[in-house]
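Every protein chain except one is present and positioned as in the full complex.
This part shows chain A:
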Amino acid sequence: MTSVTSVSATPSVPAGTLLAARDLRKAYGPTTALDGAAFSIHPGEVVAVMGPSGSGKSTLLHCLAGIVTPDSGSITYNGRELTAMNDAGRSALRRSEFGFVFQFGQLVPELTCVENVALPLRLNGTPRKEAERAALTWLERLEVDDVRKKRPGEVSGGQGQRVAVARSLVTGPRVVFADEPTGALDSLNGERVMELLTDAARSTNAAVVLVTHEARVAAYSDREIVVRDGKSRDMERVV
């Protein structure tokens, strides 16, 4: 019998998986940050990454996003092996397919909010007018179009974070990486940001990798994995 699905080089990745990692190891000098961690996510899925401080959550996210190269292990995105790509390939992938939201300091202080949101599109070569029009649509969806002309230093933490979420979504990414996206917000603002982020992700079928230590934030996910001492535990498979 001839196989029609022999395109995948890693048969251990289940069908329908968008991003998967196996046996990731990463050390910083004497510190082991990842010690055999695994991960997988489907399109449209929101997966929370939980675990104690220093357990390797951010390192896992950075590896998955191609920002950090693991010492060993495999990461496949859409059938492509990330660890086999060169830096230019990985950064092109990040620009076109991934979106990022972090806890602090991600907006460019010299640019207005709408320019900040438009920036990823501009970097991909979209003309200014068109980029800013798309940016404004996202600012409206995140309910912060009123701050479009302000600079990041002139908006509140909650507004700034919504602007950052808008920026992470403007390119229509297939995966959004969010590391403590609500960490600096009060619970009402944090929840609204989560609601808007997950609504937007669902409507565009984007996957969200959500690092958080807050249960109320993790409750916006579909499932969680726990990272401890650089090892991951997929809670769906055990229970």
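In this text, contacts are C-beta pairs under 8 Å (C-beta built on N, C-alpha and C of every residue); 3 or more make two chains touch, one makes a residue touch a chain; residues count from 1.
In the analysis below, contacts and distances are computed from a predicted model.
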- line: Answering from "Sulfur oxidation c-type cytochrome SoxX", "DNA-binding PadR family transcriptional regulator", "D-lysine 5,6-aminomutase alpha subunit" or "Transketolase C-terminal domain-containing protein": the UniProt protein name of the missing subunit is "DNA-binding PadR family transcriptional regulator"
Message: One chain isn't shown here. Among A:Leu107, A:Leu139, A:Val193 or A:Ala218, which residue touches it?
response: A:Ala218
Field: Hidden-chain contact residue, picked from the options A:Ala84, A:Val108, A:Leu123 or A:Met235
entry: A:Met235
Field: Given A:Ala27, A:Ala184 or A:Val226, the one touching the chain that is not displayed
entry: A:Val226
Message: For chain A, which positions touch the chain that isn't shown here?
response: 48, 50, 52, 195, 213, 215-216, 218-222, 224, 226, 228, 233, 235, 238-239
